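The complex appears here without one of its protein chains, the remainder shown in place.
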Amino acid sequence: MDARFIPEPVHLIRFAPELLLTVFATLIMVLDPLTKEGEKHRLGILALVGLLAAAWGAAVAAANPGTAFSDMLLVDGFATFFRYLSILVGVLTLACSFAYLKREQADSGEYYALLLFSIAGQCVMVSANELIMIFIGLEISSIASYVLAGYLRDDKRNNESALKYFLLGSFATAFLLYGIAWIYGITGSTNLAEIQRVLSNRDIAPSVNLIGASAALMFVGFAFKVSAAPFQVWAPDVYQGAPAPVSAFLSAGPKAAAFAIFLRVYITAFEPIADQWQAVLWASALATMIVGNFAALLQSNIKRLLAYSSIAHAGYVLVAVTTHSQIGTAAAMFYLAAYAFMNVGAFAVVTHFARQGERYVNIEDLAGLGQRQPVTAALLSIFLLSFIGVPLTAGFFGKFYIFKAALDANLVWLTVLGLLNSAVAAYYYLRIIVVMYFHEPSESVADLQSPAPGIQAVLWASAAATLILGVFPSWVLDFAGKAALK
Amino acid sequence: MEHLWLIPALPLAGFALNGTVGKRLPQIAVSLIAVAMPVLSFLWVLKTLSSLGSLETAYIERYFTWIESGALNIGVDFMVDRLTAVMLLVVTGIGSLIHLYAVGYMAHEGGYYRFFAYLNLFMFFMLTLVLGANYLLMFVGWEGVGLCSYLLIGFYFVRKSAADAAKKAFIVNRIGDFGYTLALFLMFVQFGSLDFGKVFAAVAPMPVEHSAGLLTAIALLLFVGATGKSAQIPLYVWLPDAMEGPTPVSALIHAATMVTAGVYMVARSAVIYQHAPLAMEVVAIIGLLTAVLAATIGITQYDIKKVFAYSTVSQLGYMFLACGVGAFAAGIYHVVTHAFFKALLFLGAGSVIHALEGEQDLRQMGGLRKKIPITFAVLCCAWVAIAGIPPFAGYFSKDEILLAAHHHHPWMYWVGVVTAAMTAFYVSRAMFLCFFGQYRGHHHPHESPFIMWGPLAVLAALSLFGGWYFKVPNYLAPLFPLAEGGHEMALVAISVAAGVLGIGVAYVLYVVKPGLADSIASALGGFYKLVYNKYLVDELYDAAVVRPIVHGSRSLLWRVVDVGLIDGCVNGTATLARGVGGVLRAFQSGNIRNYAAWVTLGSVAVLVVLGIAVGGAR
Partner (left out) sequence: MPSSVPLSWYLILSAILFGLGVAGFVVRRNIITVFMSIELMLNAVNLSFIAFSYQLRQVDGHIFSFFVMVVAAAEAAVGLAIILTVFKNRATLAIDDVSSLKN
């Protein structure tokens, strides 16, 4: 290792999105005390500028692919795809948040700064080429998210959500770290390619049981972050308790980034023991789909229902991960992008509808929304139909590619059970549509204002993206296919 | 380029216009847009077909590659061959008439623009279904028409029954779609393509499967999809409930077009079915059973729309019988003639309901032939057509089917003939109860406006002469060769006689006055008290005469099988799913230490599995 304390410029360019996000986030924190109350939303605009700058940075980095900082980071198509996705989720969340923060009279710079820090962490995660970088990226993202989940300090639900997220998240991360320590001890390296090289060479692969054990410990950490069974228990409580825009963010952004490192670690470093972890993933994918879908059947709180639905969708993505193939990876990437749009869109409706203090979060409260605000109801229906996987929506192609990849990988039973699961899922999503359109309007919709401009922008953008991906999936799929690992 | 895309795009434009700005437009503008689009689409179909000429081979237009991933390459391609041409004419032609009618029927309903937006959207999806040149595009249309059907059944959403019926339709159809999806996957895995051309080219040289095999599986799974969409046993239960929707919807979607999508799909996949005789046999038997079962239930219903709904189920059974015995052309022929007379029956029923301000109960009707003579006249045309009286529309297609059935298995013919008699009977019963005798209701019947009976007159002409004029099997001969051998006059005569017999029995029981009823009732002894109320007389007729068939069907088939068994299964599954959900929910105690214990247990499990699996594998 050559000691070079001043990094080459190209390394900094490859690190541009993270740098830009950190600079902007720090700037926001510095400006926060200098900004008057009531003017804080300007910091949000600054955050938006920061995100756009980061997107530009990601594009510049993508034009200079390669490793950075002694192989610690790797900028390839895969990293670029997920960088864009994280930043995009950030933009959508930010747009939802303006109205939310104003309504709750909690507008402050730290919210925007934390959001940017969390996204910076995700960008580090997805471009990390090395286990310690993965750990650090994961923690940067998580620590910011813990605070975001408990953003309203005086709200009991926020408190509880943050506490659960924090304690259980740290708990699971400790398992991940322990796994990293072991794999470092066994292979003498934390670089993914190096680990793969050592593990695939049978002669120098010592302590075979320990390799499995360390893969298992790391699995716990990743599975927790993507809310895969049996490590999904935290997700419903946290998503229900957190502020609605934050729930949207948590279930789309950090989850996608966690899937990215999951895919990267298991497809590169643990490639030599693929047959073994595939079996575990198979069971986990099935259990995740079942837990998510069946528990969602009984929910009356819409945020909790969406939380279980997010678990179920993680299950579908896990099916794609289980395939352990390039088209499976591409399918997972497509699905995560599609899911980000429909999920943030659905949560945006919840953000809008819940009103001050999130009073209206029961499904029954939506009764009559179809008459009171037909446009909002129609847009929500698009997201729900996409969750179900009806053709002409992004969700259809997401499922289609995943199950096709699963069939190509001879996972016939997983495919059949997965399709059955998605049939069950139709029931609880449809219930929301039925309530919106076919139930007598309740008093909860009577005083509903029209959505704030930011939320409207998110709704229309997400719905357009959901439909566009449902008609022209190749626009994203081609990118994913080229970027998919291996 | 013939610009086939215009055919579905026009109704889509209507949907977009009415859906976005319809609320602010005056009613006349909404109607104009809504009716103009299907009519333009119909004209475009005519123009296209005339310039395409004889269509001996399929004409395909490729627009763009839709999905490309690995071996899979699916384009947005539209295809027209003679089968498509027939369906296009039916969908756009009948569709336009029904749109026109709906302008009058829905004039005073709330949500006028919404109704027409959905109706146009339905046309778009139905035309996509028919035009698509691969199974996936067909599936897009297939799901889309299901969605529109769901929206339109639930149109009167303030009625709980309507909302429930909509949900039932959607859920039952999902079961069918599950089969269809699996068939798509099987096809893709086997043939590497979903294009009609490529799949059929791959299937054609394969040997005919005399025992169960891959093609049989594909054919059966496709048929599962068809039983959902086309309301066959065991998934027919949604269609009668679907009558909760406005009557033009019942006519367009639940009689003339959407429900025949299953028949179209089976006929389109004829090559696959011909290689899977086992699946054909299943199709024929399910079709025949559905025809009989639905006809017997139809006899017992008092809601005029329910009678016709069960009749639709029954006639769809005939179409599948035709496909199952290999007479695909006859099946499509019946699709066409059925579209004529069943659309007419529903629209006529709608006209009656309109005249009686929403009354649908046959017992509240009677003697209407003088009060609404135009409606009566057009319904008579549908009546003779469905009863199979020569030379009207139903006679030709039903005859083709029955002859083909006889050729396949004589017993199928006889069951079909009995069903034909029952068909004639229940339609006649509805007609007699509605138009003959004394008026039994409390409304003041009034004739419908011209905009409603105008389309009825066109459909009446089609019901009378459409079967004779449009010789569909001859037109489809390049696709489905005509059966050799002539018509056996004896068989034709028997089936016609069955129809006449059905009408005759109904006439005796419902028009010739109650003397006969009394004698039958007294012959039965003390089983039933003589009911003095005249509304209940026909119930007595039913119980006395048709008891062997009807009582069995009503109490056993309808109550037990339909309501008990099938609904029970659906509800049972829901209960089971909720139970599983409840158990899962119990784990979610909200206690952090509890969650940590789960995480720990999970990690121990993963550790054991991965640690041992890796160790064992090395």
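We call the chains A and B, going by the order they appear; numbering starts again at 1 in every chain.
The rule is simple: contacts are C-beta pairs under 8 Å (C-beta built on N, C-alpha and C of every residue); 3 or more make two chains touch, one makes a residue touch a chain.
Treat the numbers as computed from the prediction; the structure is a model and nothing was measured.
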*Which visible chains touch the chain that is not shown?*
A, B
*Specify the residue from the set A:85, A:162 or A:414 that touches the hidden chain.*
A:162
*Looking at A:111, A:146 or A:249, which makes contact with the chain not pictured?*
A:146
*Any idea which of A:190, A:293, A:362 or A:393 touches the chain not displayed?*
A:190
*For the chain that got dropped from the picture, name the residues of chain A it touches.*
132, 135-136, 139, 143, 146-147, 150, 153-154, 156-157, 159-164, 166-167, 170-171, 174, 177-178, 180-182, 184-185, 188, 190, 236-237, 240-241, 298, 304
*Footprint of the hidden chain on chain B, which residues?*
585, 588-593, 596-597, 600
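One rule holds in what follows: only the chains that are shown with their structure count from here on.
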*If you average the CA atoms of chain A and of chain B, how far apart do the two points sit, in angstrom?*
43
_Per the contact definition, I'd like the list of chain A residues that touch chain B in the complex._
163-164, 167-168, 171-172, 175, 202, 205, 208-213, 215-217, 219-220, 223-224, 229-231, 233-234, 236-237, 273, 275-277, 279-280, 290-291, 294-298, 327, 330, 370, 385, 390-392, 397, 400-401, 403-404, 407-408, 415-416, 419-420, 423-424, 426-427, 430, 434, 437-440, 471-474, 477-478, 481
*Taking the complex as given, what residues does chain B use to touch chain A?*
65-70, 72, 139-140, 143-144, 147, 154, 157-158, 162-163, 166-167, 170-171, 174-175, 178, 181-182, 185, 188-189, 574, 577-578, 580-582, 584-585, 587-588, 590, 592, 594-596, 598-599, 601-603, 605-607, 609-615, 617-618
